[in-house]
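Missing here: one protein chain of the complex. Every other protein chain is in place.
Letters A, B and C mark the chains as written, and numbering starts fresh at 1 in each.
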Amino acid sequence: TSQTRAADPQTKQAEALDLYRRTRDRTRDLCADLRTEDMVVQSMEDASPTKWHLAHTTWFFEQFILREHMPGYESPDDRFAFLFNSYYVQAGPRHTRSNRGLITRPGVAEVMSFREHVDASMERLLEQGDPAVAELAVLGCHHEMQHQELLVTDLLHALSFNPLLPAIRAPEPMPVAAEHQMGWTDHEGGIREIGHAGEGFSYDCEEPRHEVLLRPFRLATRPVTNRDWIAFIEDGGYESAPLWLSDGWATVEREGWDAPLYWWRDGEEWWTFTPRGPQPVNLDAPVAHVSYYEADAFARWAGKRLPTEAEWEVAARDLPIEGNFMDDGQLRPLPGQGRHQMYGDVWEWTQSPFTPYPGFRPPEGAIGEYNGKFMCSQFVLRGGACTTPLEQMRPSYRNFFYPHQRWQTTGLRLAEDG
Amino acid sequence: TSQTRAADPQTKQAEALDLYRRTRDRTRDLCADLRTEDMVVQSMEDASPTKWHLAHTTWFFEQFILREHMPGYESPDDRFAFLFNSYYVQAGPRHTRSNRGLITRPGVAEVMSFREHVDASMERLLEQGDPAVAELAVLGCHHEMQHQELLVTDLLHALSFNPLLPAIRAPEPMPVAAEHQMGWTDHEGGIREIGHAGEGFSYDCEEPRHEVLLRPFRLATRPVTNRDWIAFIEDGGYESAPLWLSDGWATVEREGWDAPLYWWRDGEEWWTFTPRGPQPVNLDAPVAHVSYYEADAFARWAGKRLPTEAEWEVAARDLPIEGNFMDDGQLRPLPGQGRHQMYGDVWEWTQSPFTPYPGFRPPEGAIGEYNGKFMCSQFVLRGGACTTPLEQMRPSYRNFFYPHQRWQTTGLRLAEDG
Amino acid sequence: TSQTRAADPQTKQAEALDLYRRTRDRTRDLCADLRTEDMVVQSMEDASPTKWHLAHTTWFFEQFILREHMPGYESPDDRFAFLFNSYYVQAGPRHTRSNRGLITRPGVAEVMSFREHVDASMERLLEQGDPAVAELAVLGCHHEMQHQELLVTDLLHALSFNPLLPAIRAPEPMPVAAEHQMGWTDHEGGIREIGHAGEGFSYDCEEPRHEVLLRPFRLATRPVTNRDWIAFIEDGGYESAPLWLSDGWATVEREGWDAPLYWWRDGEEWWTFTPRGPQPVNLDAPVAHVSYYEADAFARWAGKRLPTEAEWEVAARDLPIEGNFMDDGQLRPLPGQGRHQMYGDVWEWTQSPFTPYPGFRPPEGAIGEYNGKFMCSQFVLRGGACTTPLEQMRPSYRNFFYPHQRWQTTGLRLAEDG
Partner (left out) sequence: TSQTRAADPQTKQAEALDLYRRTRDRTRDLCADLRTEDMVVQSMEDASPTKWHLAHTTWFFEQFILREHMPGYESPDDRFAFLFNSYYVQAGPRHTRSNRGLITRPGVAEVMSFREHVDASMERLLEQGDPAVAELAVLGCHHEMQHQELLVTDLLHALSFNPLLPAIRAPEPMPVAAEHQMGWTDHEGGIREIGHAGEGFSYDCEEPRHEVLLRPFRLATRPVTNRDWIAFIEDGGYESAPLWLSDGWATVEREGWDAPLYWWRDGEEWWTFTPRGPQPVNLDAPVAHVSYYEADAFARWAGKRLPTEAEWEVAARDLPIEGNFMDDGQLRPLPGQGRHQMYGDVWEWTQSPFTPYPGFRPPEGAIGEYNGKFMCSQFVLRGGACTTPLEQMRPSYRNFFYPHQRWQTTGLRLAEDG
């Protein structure tokens, strides 16, 4: 749920409308180069078809705003609520999450019409200036931004099963960079505050802001790079059980992992599959598509550890939020230049399980079941990636995935005790 | 492999060209009402996307005819041979049969261009009058007719996962018919011949024509109807273990079967999902979408048995090949009027495992591995269905599926000892 | 069900009692060297613990003879009927066939007491001379003989998971033999009779005796040997997809098969695990522990085929039933000396699916569901093995297993058209 506090109603309304337009446009732009066929398929239960993302994000506005706050609103098809509602607990085995890729109708054109229908209604409603509507619209936009990232990473996963390895965006040469040594920043311990507070949007799980007790620690000045990762591979990292968590090693053996997802060797060279098609691995870009298990094993191999989410947040919150985001259109991690590459490029695994902050209380109602029910067996990631809309990022943002998952743009940064 | 014997070369060539045009047109007509989205998806490993059927049948002509017999032929894309070759034993886990539904590119439009490209070349080549080419073209057309049936039944299966239950063809009222009593025909025993011989196309597995020893038997004058099947259900057929083969009962329990595939109850009425959308079950039409296990249990419940394939062939071969086929466009079994409904409406399970005829020897080369490698654990079906092109049918035709499969248009006819 | 015809009642009674004693003694002897621990475990769903075989064969006598025909009979524990009844369709997931290995009580001692209790009652009852009892007792003994073979092969399978590879019987040197060339016998075609008829015990599935139409054929004079099989391996048999049935190749790939079950290489030498412990593969003994898929692929590689069960029976029925059986105590196939090694050493896969003979009608009642419900997707084997009691063998005996199974003592003999 959202908390967009303060600001006068007029400004809030204008900002919401502006955010709404930018967000909806960005989604449309993401699909500009896609074919109808691309938008239908689902490659695994964790992923969803592009068409579903397009419809589900639209359903969110219809369900929680238009049906509630716009008298006389009519849906183009009431059955969409059934088809595109991720929260609905479905009855039978034939219509489950894993079958999203079998729903060929409504087709892409009908879903696009649905989007236009809802957009027209939302514009009209937002202009009426109800602050509750503005606040919900901002929530809907942040929800859609989350799905924008998933839209890209889910589609990349699906395309990776095509032997032709088609690109989402036209290929483009990767900038070359000099090797960049890893340095360390020192951070004091003590009682600090983390979590979201004050104005601006945040999700329920970022609250309440609360005190944490930190011990002195050090953070690397850049994420782990592909060059680093190749050293790990060449040192037998994927074959050495003592480096791994017990569950991680079982996964390595069962899945036959020997490199990050989407990597393969061509002679002496490592290649990878990206939204811009197959490319040689860029040695000085941050490694991506590694699981928590791999990140943890790498850190142990390096004699370091992963940071906690509190350490990350305390270290990051005074840095400017800038870096390689979805808005840059690269959609691949790049060799770093910015401030420690804390933001952008890759989501950074922390050692922190995704748990409720002290005093956490999920909000009432359907929107309220948003994050709390996932607080089990997942780990927090921080900082955003090249597939993340910049606007979505803030120091307190908590992303989370299961430790075996690696189809997201996930990397890591090393830490150690101070 | 094929045997189209005798007939002078000129006639053969003309017939082949005619068959080629009719077959290719029929495939195109089948897709006329489909959307691009429908043509991409795959609902299970046994099924394939429409787009794959369109491309694979075309690849067959390219691979075995154009590349071999047309000097200078150039494929629009050599990689299609890799993507649409069902016989290719694939290397890695990412590009397997179960992932056909993830191949979004080439798209439908490119596949249609591929079809046109091959059609133009085939027309030119067929006009040159090489009898070997004509014979291969006939084989390719029969291969495509098999895939026409699969195209419809595979798509029906995929659409059945859509809660909206969209129709492949526009709905149309079902003809009403009076209840039709089941009679019996008597057949003598003795040494008889079955299998294909003489002119006309057939597959390798229909040969050699050979003698079989039959005992006197009786065949029902019509297939088992939905009315019959409801009596079986209401008598507890799906709950009575002693009626079932051991493997069949395990399947009933594991899958929770309690009616044919695509059936559900709405109050007092049974409904089913067909290529023309959801419809009340037509009581006097032959039951379809039952597995061998179900057909066998029904026969035991009725105190009868399934016929052998030899009995079926001997009884059917002097009947005219007429009935409700794909060409009629109904795509649903209808109450019967014809000669015992031996042909058309539903494929009829026999009690005969699909095994080689005595003296069977698979032909040399890639085309030759056509049927022999499937001669294990499948059962023969006879007679063709409302989803079968009429032209494909002949008395010796052997269709075959695994005993648990029921997404094809499969029903049964009762038999007993004479 | 059984048919022991003719013979005067007195003789029948005496023969039944004698058979009963010999059979029950043989079971006890089989367990003489086993430890209590050996007798509890179950290594897969297809197999059962020794203890279960001991109790289940005893329950059979109690259930179908003592409870029916001995007034006042009292079971030591009525719950045994529930625990040791393979036909009982069980209610919940916790007490299923795959959990037989978790039933630790009653223990081995109690099961042995149960056996003694039933033996004493059976002796008394058999002495009363009721011919129906005698006939049922013969059936129970044949049932127990089947379980004697399973007892040995199931236990071998379980012991194979122990890295120490313990032996069921004390090791003993394997007789050395000269290489034995494979010759061929010629057989005429025509109408012949197969199946059981006349006196002597048989199972329901061996009847009715009926005419079959054979074409001239040739049979090899010995089974395929380990030496032959190694040639197949070395020629790449396990890596060549075109040799295999489609289902067979999928199994080879999924299971990683590259040799018969229980084989491994030690340097240049092949070893195998037998009831007499680990041993070097005896080159001139018949190959054992191969599946139907492997047998079929071997035959294709050799340019031959497997015989039909009718061919086998016609060729075997005038040969003396002699060879290497369980009674010899070897429990391993030996290089052959006898008459073509048709009987004993290894069960020989035929190309015949296990189907009902024409006119087959399962007997009434619980004993009657004996074989009919397994007539689907299995293949017939003929001839008996070194793990089969000699007394169980007759020319019409039909053994059957699924084509992927290979924990039985299964081999093959080649055939070709005459």
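Basically, a contact is a pair of C-beta atoms (placed from the backbone, for glycine too) under 8 Å apart; a residue touches a chain by one contact, two chains touch by 3 or more.
This is a predicted model, so every value here is computed, not measured.
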| item | value |
| --- | --- |
| Shown chains that the omitted chain touches within the full complex | A, C |
| Among A:P242, A:G256 or A:P320, residue touching the chain not depicted | A:P242 |
| Sole residue of C:P166, C:G236, C:P280 or C:G329 that reaches the chain not shown, by the stated touch rule | C:P166 |
| Selected from C:G101, C:G248 or C:P286 as touching the chain missing from the view | C:G101 |
| Positions on chain A where the hidden chain makes contact | 89, 191, 210-213, 215, 241-242, 244-249, 292-293, 296, 351-353, 355-356, 358-359, 369, 373-377, 403, 417 |
| Absent chain, residues of chain C that touch it | 35-41, 43, 51, 79, 82-83, 94-95, 99, 101-105, 107-108, 158-164, 166 |
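In this section, only the chains that are shown with their structure count from here on.
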| item | value |
| --- | --- |
| Centre distance in Å when chain A and chain B are each reduced to the mean of their C-alpha atoms | 46 |
| Averaged-CA centre spacing for the pair chain C and chain B, given as whole angstrom | 38 |
| Averaged-CA centre spacing for the pair chain C and chain A, given as whole angstrom | 59 |
| Residues within chain C bordering two or more other chains | none |
